[in-house]
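Handing you this structure, nothing more for now.
A single protein chain has been omitted; all remaining protein chains appear in their positions.
Let's look at chain A:
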Amino acid sequence: MASAADVFAVSASDGYPEEYRLLELTPELAAQLEAQDACTLRVLGRATDTATLVGPTEATFDLHTAHTSNNLYLLTLDQASGASNARVGSLTLRTKINQTLELQRAHAQVHARVREVLGWDVRGPFRGAEFDRADEGGRRVTDKELRANVAAGPRALQRALAEVPAFRDSQGCWRAMDAGYCVELLRLLLATQAEHMWPAGRYDLRQLHPALQADLGAALCPEALGCVLRRFGRPLAAADHPECYEIDRRCVERFLAEQIFLAEGLRPWMAADFVQALAATLPPQLAVLGPSEPDGPGGPDPWASAQIPGSLVRDLAYVTAPMEAHLLYTESGVPRHRTQLNPLFRSQLPADPRERIVRLFAAKPQWSTAEVRPFLEDLVDVDGDLLEQGDAAAAAQVAKAVDMWMIKFGRGVKSPSGVTVYTSRIN
């Protein structure tokens, strides 16, 4: 016996047309909402910005209005009776709609925006308590102001603040730290640790603070000390206290690399010279932790052109070989003393894939997939922490997205060594 149909009588409400808006959700966002009893999405925006929606997992979306030529009628089911396959009831017509709000995944440049907002503090970046005047007035950046002006979820905001680096001062206001002071404080911290012969892999704020206080007195800002440890360290997993850290040498090297490029006006460097400059800047206590290069002649040169996309400057500089460009895409590449590093910070590139690729091809006319991947991977919708940990699924997802963009915006040609090299197809 065939199932019967559901039959509904349709009436219009007394308030027709009522005020409703339709918001298009991604299937993932809809599932996240329905999985919870209560949830709030936040839409943030300035008059000059596209509105940004921050979802429950801190994914951000740009909001756009889409008009439909068809008419959409919204009705509510007010009463229904009968079996689930043969209901009888009434529908009430509520409104007619010709536009919906669409979501487009956005990659909010939280870091840049946080820096911009922290720049509103009239005192400028923190360079030491001795440079701050106690009676200095003027604008400060409070927690509320930061959250109101940065369109990002709490976790993304916290990560960006740690990376700037920034700390909350004794008055509860956020302050960016001067890069030079940050390194100076790190050196002091490392020297103090070595002087007291504390274990090199464990930096305990409870020990360091009084030791440094004895040396620096009132000039020491305890919040700044914690900020430096959070910037360059990771909480020690096996510690009995949350204020114990291990210093991440690669994190320090990346910070110093960025400062070297900036200090020299973003000029190109021969890789060999850059390595020397980096080694000279690295605090000696970190240099003794282990060699940054493989022992012996057997391993690949980590600063040869073919290795740069996997190195610590992978998203800070791209590679050229002024005298041996034809060797760039061979298996061994160009050795470090003939490889040129050209500063290009991923954090300063556009957030739109097409615009970013235009910018990349403007810097260099040819890119291999391996070279371009570090400059595009932050645009892919994967967990950055997983990617950093080397998760295979995340890496595969990034590779697929990057390949798709390069096929779409570039023309690929296979080099004699089998490496596909892309030129731009965007006019």
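Convention: a contact is a pair of C-beta atoms (placed from the backbone, for glycine too) under 8 Å apart; a residue touches a chain by one contact, two chains touch by 3 or more; residues count from 1.
The rule we apply is simple: contacts and distances are computed from a predicted model.
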item: Hidden subunit of the complex - UniProt protein name among "Phospholipid-transporting ATPase", "Chromosome transmission fidelity protein 8", "MYND-type domain-containing protein" or "Origin recognition complex subunit 4"; value: "Chromosome transmission fidelity protein 8"
item: Residue of A:14, A:331 or A:388 touching the missing chain in the full complex; value: A:14
item: Selected from A:45, A:124, A:201 or A:384 as touching the chain missing from the view; value: A:45
item: Which residue of A:37, A:240, A:331 or A:388 touches the chain not shown here; value: A:37
item: Interface with the undisplayed chain - residues on chain A; value: 2-16, 18-27, 30, 33-34, 36-46, 51, 53, 69-77, 85, 90-91, 93, 96, 100, 144, 148-149, 151
